[in-house]
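The structure appears below as structure tokens.
Heads up, one of the protein chains got dropped from this complex, but the rest are sitting where they should.
By letter and in written order, the chains are A, B and C; residue numbering begins at 1 in each of them.
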Amino acid sequence: MDRRVREPIYDIAHLGHVELLTPAFDESLWFFTEVLGMEEVARRGGSAYLRAFGDYALYTLKLTAADRAGLGHIAWRATSPAALERRAASLEESGLGEGWVEGDLGHGPAYRFADPDGHRMEIYYKTEKYRPPEDLRPALKNQPQKFPARGVGVRRLDHVNLKALDIDANSGFLRDRLGFRLTEEVRLDDGRQGAAWMNVTQKSYDIAYGGIDAAGIGGRLHHVAYALDSREYVLRAADIFLEEGIFIEAGPAKHAVQQTFFLYVYEPGGNRVEMISDIKLLLDPDHETVTWTQAEREKGQAWRTIMPESFFTYATPLPEEAPDG
Amino acid sequence: MDRRVREPIYDIAHLGHVELLTPAFDESLWFFTEVLGMEEVARRGGSAYLRAFGDYALYTLKLTAADRAGLGHIAWRATSPAALERRAASLEESGLGEGWVEGDLGHGPAYRFADPDGHRMEIYYKTEKYRPPEDLRPALKNQPQKFPARGVGVRRLDHVNLKALDIDANSGFLRDRLGFRLTEEVRLDDGRQGAAWMNVTQKSYDIAYGGIDAAGIGGRLHHVAYALDSREYVLRAADIFLEEGIFIEAGPAKHAVQQTFFLYVYEPGGNRVEMISDIKLLLDPDHETVTWTQAEREKGQAWRTIMPESFFTYATPLPEEAPDG
Amino acid sequence: MDRRVREPIYDIAHLGHVELLTPAFDESLWFFTEVLGMEEVARRGGSAYLRAFGDYALYTLKLTAADRAGLGHIAWRATSPAALERRAASLEESGLGEGWVEGDLGHGPAYRFADPDGHRMEIYYKTEKYRPPEDLRPALKNQPQKFPARGVGVRRLDHVNLKALDIDANSGFLRDRLGFRLTEEVRLDDGRQGAAWMNVTQKSYDIAYGGIDAAGIGGRLHHVAYALDSREYVLRAADIFLEEGIFIEAGPAKHAVQQTFFLYVYEPGGNRVEMISDIKLLLDPDHETVTWTQAEREKGQAWRTIMPESFFTYATPLPEEAPDG
Partner (left out) sequence: MDRRVREPIYDIAHLGHVELLTPAFDESLWFFTEVLGMEEVARRGGSAYLRAFGDYALYTLKLTAADRAGLGHIAWRATSPAALERRAASLEESGLGEGWVEGDLGHGPAYRFADPDGHRMEIYYKTEKYRPPEDLRPALKNQPQKFPARGVGVRRLDHVNLKALDIDANSGFLRDRLGFRLTEEVRLDDGRQGAAWMNVTQKSYDIAYGGIDAAGIGGRLHHVAYALDSREYVLRAADIFLEEGIFIEAGPAKHAVQQTFFLYVYEPGGNRVEMISDIKLLLDPDHETVTWTQAEREKGQAWRTIMPESFFTYATPLPEEAPDG
């Protein structure tokens, strides 16, 4: 038997929640609740806590009023208390650990850290599962919440996509310290990693460093993605965004990388949000990373969809808004 | 931190392949290749090896000529060589282990065993991944094979569903010995488990004991399921089965349990085959089993779809065909 | 040139609106507005006037409080003022004409009549087209109204389906007097017409006499149907009905006759309502009627879907509620 095969690490279960910062809190809240069809489960300080109907946890989005759009933090759930301790110890060792915090609404103690690019993250295990009130009780008890036939009706948080100055360094950090697996990547002609898609679940990705942050700002968000059941629902989302005056940047169309079906819009606070479907399962425990050359990447999307320039340059916070931008 | 939480076992990666026995080999082969759109990758002895276009392994179905319809064996892939050894040791200890075999086309050494009901199974790790010939090379290299726009066009093997005399015993065996997680179950009024759905992946199930084998035969198959991308493709499959004269037993409709979208047909050899979509992800590492009471179960499918009696009684081999039936 | 070909009559443009009677007005109104996603455009006396977002006319459903569920009347729009006069003259001659009425909200003078079975109908030409208020203005001006991302979101009125004691007589009346074309029919072994589907548009049917009224009551409604864009939207409607506790009688599934995709529910007032998609176009000006024998009809729906007995017997008003029932 081949002894070189390393035992995989299964310490991170999945993406838990994302905190988005918005300079237009009320409008952003309208977007997520009325247009996307999410539920607000709590309000604390300047933050609203929001959930999609299929999310099992209390919430997956923390929307926080701020001066600028951008990413607050990204939270990962560990697979067990011991897994959490193992990862905290490894992060501590990495020098990028920031230490434990008490927790927040809906989850227990969390270990905070940042990736090399400065995106703030945390890991936690203990989780409050959602218990619906009477009016949101589902007809079938194997579903966390009644399906809200309102707006787009997103099902669940899917992934985050970040900009980074040095993608090799950041993807390597997540792999080494947290056990992420690199499922697809772009390798530029100069040898640098141009983009990296990684998973901890059996979805083909849970996080991506989608492109190099040419502006050199650090800690920037390309987008956060919510999943829909099929391509038709992504098309229907576009119909709804059109009616509601939401800025559609690109799609619906099919990515060549990962083959997911995408639709990108800007929520009123300025953050890019993706509607996604057809994320593939990667059940193979020794899946080999798919590497796209720069030339292959430049062929664009699967169906030759023309992407606007902003798709490659726009990220939050914007350069003019960034603290030192 | 809560010390009572047991570390999950991640030793089984996924369902690897299923061997079906058919008394009508040529007609069954036509069904899987021309109607379902699968590819035959090899023929050995009385068996054809078949794959769906999204399967990463060489094949997921072994179709074997036999006197009677039924299940040959079910194969599970381990997550690593060490995981395979751990599971073999545990099975050995269980008294239901049968020992190692050399392997078969497409995979390395396998440890053979049977569940308490007599369904023959094996675990292996080493796997031959599919390398398409020129005419089946996909346009996008992150896909194992060109999409065959022929027939139904199933994407990948999804799960197996078995009959068993004692479901508690069988589901308990898979949980204890292989680390399967019980995601949903039916608990009868008399206290027995009436059905059990279990997973090793993050799909909400990979195997089910779908009902008690009232005929008391043992080792019987309810169905094997192949996955499609969305509900519309399951409807389209029904259109195709209608045109091709394939017996449609039930569906398309939506299960209450697991909420999957189903369509059941009999392949020409007599085995029931399911077209499935909308299998949900269970990312929660401490997901609590959903237990349906007998009364809840008797409410039927999600949309009150009337199921034919055969759905509850028909399994292969048929009683009159079973060795001692 | 073949002189036997009769010039078709194009005097009736389409089904204009349907009046439904409900003994549960508030609940029925909730069903049509909140569950189906229709808009109430006016309230007059005991009636609410409702529209689907794709209807070009002011409304297509008049919902009227009454002691019993059932059909109020069915209104057809003529293709021109002259066409209206021609049809009124023909109806007058038939002995089933009732004379002119002033019109109602949204349309001009109407000629009233009843089919031989006693279903009350009218024809009108002059029509008020819908002009949306600011908050319902669509993003694209070639659409009558903003798409309401609320509930099912039905697009437009499609057809009505009636019970009748003598189907030959009723379908013949519509053909002879109004120029309806018989597109499909069931011919019973005893020579009687068992069901008849007819169109005036190029949809494959606009009205059907769906079955013989064995209860012998007369003037009964089997269902009224609203159209959705595709099968997936009909499935989604079933998901919503499940969550909202609406009684699902049959479907979603595919009819053999006409091949439409159907879903039948009872609105809270007791009338059956169909969600329909995939109604085919019949562009052939000399389309030959498709005749199904009794034996063919008894084969059931396209995919062998089992229909509940109520589908064949339930109609409004119910026998116990009918005036002389």
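Heads up, the rule we're going with is that a residue touches a chain if its C-beta (ideal position, glycine included) is under 8 Å from a C-beta of that chain, and two chains touch if they have at least 3 such contacts.
Just so it is clear, the structure is predicted and the values come from calculations on it, not from any experiment.
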Subject >> Touching partners, among the displayed chains, of the absent chain >> reply: A, B, C
Subject >> Hidden-chain contact residue, picked from the options B:Pro8, B:Gly118, B:Pro138 or B:Pro319 >> reply: B:Pro138
Subject >> Residues in subunit B touching the chain absent from view >> reply: 37, 138-140, 146-147, 149-152, 230, 232, 239-240, 242-243, 245
Subject >> Interface residues of subunit C (partner: the chain not displayed) >> reply: 1-3, 5-8, 10, 13-14, 54, 56-57, 77-85, 125-127, 129, 139-143, 156, 184, 201-203, 229-232, 256-259, 278, 280-281, 283-285, 287, 290, 292, 302
Subject >> Contact set of subunit A toward the excluded chain (per top definition) >> reply: 230-232, 235, 238-239, 241-242, 248-249, 251-254, 261, 302-308
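Basically, only the chains that are shown with their structure count from here on.
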Original post:
What is the chain whose Cα centroid lies farthest from the Cα centroid of subunit A?
Top reply: C
**OP:** Quick one: compare the interface residues of subunit A with those of subunit C and tell me same or different, with half as the dividing line.
**Re:** same
Original post:
subunit A to subunit B: how many Å between their CA centres?
Top reply: 32
Original post:
Any idea how many Å lie between the Cα centroids of subunit A and subunit C?
Top reply: 47
**OP:** Identify all positions of subunit C at which a residue touches two or more other chains, and write them in rising order.
**Re:** 230, 232, 239, 242
